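After the structure tokens below, expect a handful of questions from me.
A single protein chain has been removed from this complex, and every other one stays in its place.
Which chain is which? They are A, B and C, in the order written, and residues in each are numbered from 1.
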Amino acid sequence: MPAGMRVGVLTGGGDCPGLNAVLRAATRKGISVHQHEILGFRSGWLGPVEGLTTPLTLDRVEDILSRGGTILGSSRTNPYKIDDGIARLKATLAEHRVDALIAIGGEDTLGVAEQLTHDGVPVVGVPKTIDNDLDATDYTFGFDTAVHIATEAIDRLRTTAESHHRALVVEVMGRHAGWIALHSGLAGGANVILVPEQPFSVERVCEWVEQRFERQYAPIIVVAEGAVPEGGKELLVTGERDAFGHVRLGGVGTWLADEIARRTGKESRAVVLGHVQRGGTPTAYDRVLATRFGLHAIDAITEGDFGKMVALRGTDIVRVPLSEATARLKTVPLERYAEAEVLFG
Amino acid sequence: MPAGMRVGVLTGGGDCPGLNAVLRAATRKGISVHQHEILGFRSGWLGPVEGLTTPLTLDRVEDILSRGGTILGSSRTNPYKIDDGIARLKATLAEHRVDALIAIGGEDTLGVAEQLTHDGVPVVGVPKTIDNDLDATDYTFGFDTAVHIATEAIDRLRTTAESHHRALVVEVMGRHAGWIALHSGLAGGANVILVPEQPFSVERVCEWVEQRFERQYAPIIVVAEGAVPEGGKELLVTGERDAFGHVRLGGVGTWLADEIARRTGKESRAVVLGHVQRGGTPTAYDRVLATRFGLHAIDAITEGDFGKMVALRGTDIVRVPLSEATARLKTVPLERYAEAEVLFG
Amino acid sequence: MPAGMRVGVLTGGGDCPGLNAVLRAATRKGISVHQHEILGFRSGWLGPVEGLTTPLTLDRVEDILSRGGTILGSSRTNPYKIDDGIARLKATLAEHRVDALIAIGGEDTLGVAEQLTHDGVPVVGVPKTIDNDLDATDYTFGFDTAVHIATEAIDRLRTTAESHHRALVVEVMGRHAGWIALHSGLAGGANVILVPEQPFSVERVCEWVEQRFERQYAPIIVVAEGAVPEGGKELLVTGERDAFGHVRLGGVGTWLADEIARRTGKESRAVVLGHVQRGGTPTAYDRVLATRFGLHAIDAITEGDFGKMVALRGTDIVRVPLSEATARLKTVPLERYAEAEVLFG
Partner (left out) sequence: MPAGMRVGVLTGGGDCPGLNAVLRAATRKGISVHQHEILGFRSGWLGPVEGLTTPLTLDRVEDILSRGGTILGSSRTNPYKIDDGIARLKATLAEHRVDALIAIGGEDTLGVAEQLTHDGVPVVGVPKTIDNDLDATDYTFGFDTAVHIATEAIDRLRTTAESHHRALVVEVMGRHAGWIALHSGLAGGANVILVPEQPFSVERVCEWVEQRFERQYAPIIVVAEGAVPEGGKELLVTGERDAFGHVRLGGVGTWLADEIARRTGKESRAVVLGHVQRGGTPTAYDRVLATRFGLHAIDAITEGDFGKMVALRGTDIVRVPLSEATARLKTVPLERYAEAEVLFG
């Protein structure tokens, strides 16, 4: 294996607990085992386009393992959508004599990585999404942390619901995939779980709610932000406009809490967890997964195994083609949803 | 001290971490030291009006110390606003041979307790509000838990804000008093804290925000739900209507995030913490305070010292007249707010 | 599938976060989907031997999902080592008309389950060990919680180590397998991790410790309770005797901290985490895994698929023969240990 390479690293897309753990592991192994130099690019793909760099040394990555977010910053920049973006990116890599890149990100970031591979830039990808919706890996880091935070919130809300005989709707992240809703709902003992994969019937939700009240308990409904009522998304349009004059699409959680109150006559409240789900210190699970990803990514770089993404399969870290990683969204299979549904009510 | 009394207990108003700790302490000491019998009334003042009872035995209060909410349930019922409410309440007390009542609640619940004292019902009050806005006690249980939860959320949001160079507005509880905002803002290192006690200037907020961005850090703004911009509450009215057709008063947090984005051109997001702040297991601080309140309340009952409320002064539990407890709201003094303001930006 | 069976359930061996989640899921699905009756046996295998029962109803399993330990109690009783144990066990099952048993436990409990299958008792097993050392499943519930708790402790200890320029040795659970040490060590950024699978050289440990101090940081050493120095276990014998007069085998953590202090001249302290690692509320990960195990176990029972154990493979729950489950211990493979070792120092 060639040692002494110059390796660039960047983090793209939404922030995610565990990014710093990847940076630390790749940097430590890169420097102390492979004698590489590690160069951080700041703000996602904007970094190599604009030449925004920051060296990653042993001292720089000390003490970042447990910190959320990313010390490199992030962005949603796509170099293919910038004039001369790829040329400028290649010029930056040449200027800094970067031999290969580690790109840590979700669908968009890895999509760029995949394209760059075809355009002659040697890249290894590391999957990242709190939504857990990347198809080529069993789990992504950040997901366990998001589920952990949502579950803690559900635990807290349950005692309030019980004390006031109130329905509580908890809206969690998940625009296209319901993994966070499914897992936090199971972990929190939710009485209804609603996911984007399956339009929901408000009538059916209200039946579960009333069934629960009849048993003298209070219902908790966990709903993914991307879940849609059977009537369609238009039901969620509100009359409100934001400071820019745009009409808002109301959150499904708030809408559903109103509907439940109206139809069942019971008190009902919504809580929208929002960004707290993606920040802060990663769980131990995510730190281990992210660390292993970082260690394996720097090995793939060193072996010249480009165009690949590291991935979790069972308990093993494997490599899969980047093309496979971004081919399709991993949504909640109907049988997994049905498995949970027997616990509703 | 007379032993062997029959003591009724109820919890009123919004739920609050620590209520069960009060119930447990009062029940255990009542039974094992004073040989009392303890009778729980369910659903706040509705319990003695409707005769909803549940005995509190040693076994019933085992294992509830660490649980949020209240095993007695709660309500906002005011017996003085119910036809024959007081007569029915007295009849219930007579029927169950209740010698005296412990009423655990906030301004409203204790206001009823105070009136009942004048109407010949022997009551001892225990203060409860997560907002910490009762004047006669240094702190109320539930407040520390609310601050703890809000601070954890701020800690998590900070890494997201930094990673994306984004302003984050965190809306916390506090309709009339800004204690939760002040303490969680201080504890979370917020760059701006806004409280109901002082209308805020959006211009000034944006200055702090920009000052923070100039120093290459991302701003966190903590705002109490009751904080009002200098232009007045009307600014917060949205066009949206709820499922009942009522026009909504938009949350100040969301409004402020929009304003910051519009005025500074920076990305800005709002997170509304909501009910998670009042649920779940109490902090150690709140468990100790609630336990001590429970122990002292049952002593006051036993001594026949009615019309009083237990309260914290320094490190001591004292008794104050119920009238004093509900005389005025304890808001954040301007000098306490000014003390924090030097840390803004 | 036959509905309306009478299903017995028991929990054996050391307690483990997630046991109650299994009980809840199996009971809820058993009752509401399969119309079974569920009978809990108390105190592990002692329950069916002595006829200690407690019915598991929907109300009984309400509110237990998030609670650590087991509401059934546990024991290390082996019915094969009790006079007439198996006869009495069978008599109890007959008396209560129990059609089949779910046995939740580790190596010992499942070993009994396996034997009983051969002796004509229909059993389905659910694996349980915080040590994660059962071979037939990718993970067991309880393990993630133990790792989470150990990692939190390491996070806390790090700031103390740094403030005092001190080495800190953290002894975690794991008598025969080093999984908790490996994962919590990786998650906590430990500078040395020692596992039972590989005798350690104190000299080598001290080199890593000194290397760390030279870089102006303080070392954290995570050691599994079953790790052994190269000189052998005898090194750990102390002169101390317990209240029963037995000579104690000292903990490896305390011994190692002393050795480090003696050899390097640096301050060094040991912390033995002990039982806190196995108690309290399970993590979201463990609740989901335990819930899925419970759901699948009751299905296996209903299908009459006895002599099997539910197990996790990747993201799927599968069934494996009980014989396979207890065939051999799953220890940390040397390559997994080597993967972590590059981060030492």
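Throughout what follows, contacts are C-beta pairs under 8 Å (C-beta built on N, C-alpha and C of every residue); 3 or more make two chains touch, one makes a residue touch a chain.
Since the structure is predicted, the reported quantities are computational estimates derived from the model, not experimental observations.
Within the full complex, the chain left out of the display contacts the shown chains B, C. Annotation: of C:T70, C:T140, C:S184 or C:T326, C:T70 touches the absent chain (contact as defined above). Looking at chain C, the residues touching the absent chain are 14-15, 17, 19, 67-70, 73-75, 149, 152-153, 155-160, 162-165, 168, 238-244, 248, 250, 255, 258-259, 261-262, 269-276, 278-281.
Residues of chain B that touch the chain left out of the display are 24-25, 28-29, 32-33, 58, 62, 65-66, 138-139, 144, 147-148, 150-151, 155, 183-184, 186-189, 215, 217, 281, 283-285, 287-288, 291-292, 295, 313-315, 339, 342-343, 345.
As a working rule, only the chains that are shown with their structure count from here on.
Comparing per-chain C-alpha centres with the mean over every protein C-alpha atom, the closest match is chain A. Chain geometry summary: the mean Cα position of chain B and that of chain C are 40 Å apart. Chain A and chain C, compared by their mean Cα positions, are separated by 30 Å.
Not a single residue position of chain B touches two or more of the other chains.
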